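Note that one protein chain of the assembly has been removed; the remaining protein chains are unaltered in position.
Coming up: subunit A.
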Amino acid sequence: MNAPAYNFAYLDEQTKRMIRRAILKAIAIPGYQVPFASREMPMPYGWGTGGVQVTAAILGPRDVLKVIDQGSDDTTNAISIRKFFAKTAGVATTTSTDEATVIQTRHRIPEASLHQSQVLVYQVPIPEPLRFLEPRETETRRMHALAEYGLMHVKLYEDIARFGHIATAYAYPVKVNARYVMDPSPTPKFDNPKMDNCPALQLFGAGREKRIYAIPPYTQVVSLDFEDHPFEPYRFNAPCALCGAENSYLDEIVTDDKGSRMFVCSDTDYCEGRQAAGHHGALSAAPYKDKARGEANG
């Protein structure tokens, strides 16, 4: 038997239709979480089942897919999802942000600016920004209906009262198109400004929680804050140890058990691109170091 045992991009057509209808509503109501009949996927919850279902519903044979996990193209989650779609949909895959037409991401937005013909698909664990403040779905739903977001400001205020600043570092709540408060998924707050007025369409899929939401292109996305405590993106105060970038989001990597550490770009494609273009950091690989040492000696 040569016929494949599954449909193009894995999901059956009825499921795709259901997800596609949810995506259209999500785009029409920016930031509103549309319930959908999430399916079981051949991977556990928490591995991106929501993002995978959204990607499967939009993906076509001419798309070029990039998958990142915490900015990296090379982690287990990113590789397995990329292989999943290469196998089930036969699509071309890439690690280049610029070449991709669909980018599925877990917890980062690429450093390179996105363009109009791209779709960014986020994997979302807890789509409801108010869930840890109010556990009842009936109540959070009513709060969204009434645009009653005082509780979220109280939470941010309590941060300031306790720590002197807003201590929320990731999944920092945003307001979309001046209406819905939305969870940007657990991206670092460093990435929040990239969501505002972004030329690419942003889709969010939460598989376990069965919600899809969206930010259309060129839509206002504002991080919640106070006049006297304005929103500030955070990054480690260091250049990337490999490419020397001063304005990218950094991962802290512990290099031994004596407290040594290095800071490197979390976006691997961005970092590799900069290194290929001749940028170097303090801990760049051998060829550059040898050359530098040679020049110093000579």
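Everything below uses one rule, namely that a residue touches a chain if its C-beta (ideal position, glycine included) is under 8 Å from a C-beta of that chain, and two chains touch if they have at least 3 such contacts; residues count from 1.
Just so we're on the same page, contacts and distances are computed from a predicted model.
A chain of this complex does not appear here, and its UniProt-recorded name among "Urea ABC transporter, permease protein UrtB", "Response regulator transcription factor", "Phosphonate C-P lyase system protein PhnH" or "3-ketoacyl-ACP reductase" is "Phosphonate C-P lyase system protein PhnH". Checked against the full complex, the candidates A:58, A:224, A:241 or A:264 give a single residue touching the omitted chain, namely A:58. Contact between subunit A and the absent chain runs through residues 7-9, 13-14, 16-18, 20-30, 32, 34-35, 57-61, 141-142, 144-146, 177, 179-180, 199, 201, 215-220.
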